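And then subunit A:
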Amino acid sequence: MIRLENVTKRYGETLAVDSLTLDIPAGEVCVLIGPSGCGKTTTLRMMNRLIEPTSGHIFVDEADVETLRPEQLRRGLGYAIQSVGLFPHLTVGENIVTVPKLLKWDKERMAARVEELLTLVGLAPSEYEGKYPRQLSGGEAQRVGVARALAADPPVLLMDEPFGAVDPLTRQRLQAEFVRIQRDLRKTVVFVTHDVDEAIRLADRIALMRGGRLQQYATPEEILDHPANKFVHDFMGADRALKRLGRVKVSDVMRTDVPTVDSSTRAADLRSRASCAEERFLYLVDGSGRLAGWFDCADLADGGGPESAMTSVDWRESAVASDASLKEALSRMLEFGFRSIAVVDGEGRLLGDVALPTIEAALGAGDTHVAAADGQGGARP
Partner candidate 1 sequence: MGSAQSRRIDRVAAAGALIALAGCVWLPFAVSRANRIVAGVPAGIGSAGAPGYALALLAVLALVAALYPDRGRRPAFALASAAALAAILPWALGRSAVTLLAGAPAFARVSVGGGAWLTAAGAAVVWFAASQAASRRTLGYAAAGLVAASWALAFAFGGLDRLSLVMEYAVQRDLFWSAVGTHLSLVGISLGIALLIGVPLGVAASRVGLVRDVVLGVVGVIQTVPSLALLGLLVVPLSLLGLPGIGPLPGVIALTLYSLLPIVRDTYIGLAGVDPAIVDAGRGMGMSRLQLLLRVEAPLALPLMIEGTRAAAVTIIGIAAVVAFVGVGTLGVLVFLGWGQQADDLILLGALPMVVMAVVADGSLRWLGRAVVSPGLRGDLR
Partner candidate 2 sequence: MKRRWTGPLLAAAAAGAFAYVVSRQDWWAAALAGLFPSLPQTVFPTATVGELVIQHLEVVGISSALTIAIGVPLGIWVTRASGKDFREIVAAGVDFGQTFPPIAVLALMMPLLGFGFAPAIVALSLYGLFPVVSNTVAGLDAVPASVLDAARGMGMGRWRMLRAVEIPLASRVMMGGVRTSVIVNIGTATVAAATGAGGLGSPIFSGINLQNGAFVLEGAVAAALLAVIADAVLAQVEEALAPARA
């Protein structure tokens, strides 16, 4: 979809990008990463001709971008940046239809698109459409920025640290949303970041750059397991095994047949339940299947009263979402001192759980998984 051939950008004596060759297949997320000044943003901005390369060629959909009018080219490439750059004098709705307006869509189509996109990025259209950028939180502004980039349904999205300016919690939520949206839309995405965890979580392929040169271009697994050189090894960090967990989704490995009891069951009645013999924890769910707490059989065995064995929890705090990564699940477990953690859907309904041994198994399996990916090729040194 996007192909760079020997692209070089020179500022006076400085080489910002040094004969970069890169092939980004359609429908994949390519993350450009590297230390600051490595040329990743310059590379991105050359793709929509905000910066003109000194030499080399860039092809989008087999067309040399040089042959296209810059404005025409850019209207076909969604663009989202860290500082968002929402137009402060326009409402959220007006901001979103910036490109459709340039493309002269009719009013009904634009109105429908605003509603569709706000829903897609998880903002209630009726509430947000008429707001002004100043009235948005950082996370909301970033969502609107993404919606604006998607407005004319461009096949390609260029994103320059789009989640860089928000707090870590919001960033994780935005990343999860991005994964969800990308799963449906299958855009070709070029994503610049300096956050290794973000790259591992979102990328189909990572292009690691340094001093304007490409160090390695491969899947996250390949980069973690077989770094091309010491720089790649060091940049990805010492906790590579842990990082690999960021690639595995909880829903892929969770146990689904968890023992549950209705939360209205009286504690005293649980004593006699046979399930206590097999399982240490019984999850308590309410009438609609929402996680309400758990019952610890071991406490009972130690001679504690039934009430002390019963723990009520808020699912928002003591469980992980099914689209969370194993890394998040592990960090939650360590935080609370659990040996296993419940998995819930967006409404809090219990889907299953993940236990430490499962994570250990996933860590071990990672190697074979990567080995399999190796066989499929696509990874280049």
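How these were chosen: all candidates are chains of the complex that A comes from, given by their letters.
In this section, a residue touches a chain if its C-beta (ideal position, glycine included) is under 8 Å from a C-beta of that chain, and two chains touch if they have at least 3 such contacts; residues count from 1.
Keep in mind it's a predicted model, so treat the numbers as computed, not measured.
Checking the candidates 1 or 2 against subunit A in this complex, the single touching one is 1. On the side of subunit A, the complex with candidate 1 involves touching residues 45, 48, 50, 70-76, 79, 81, 83-91, 98-99, 102, 132-135, 145, 148-149, 158.
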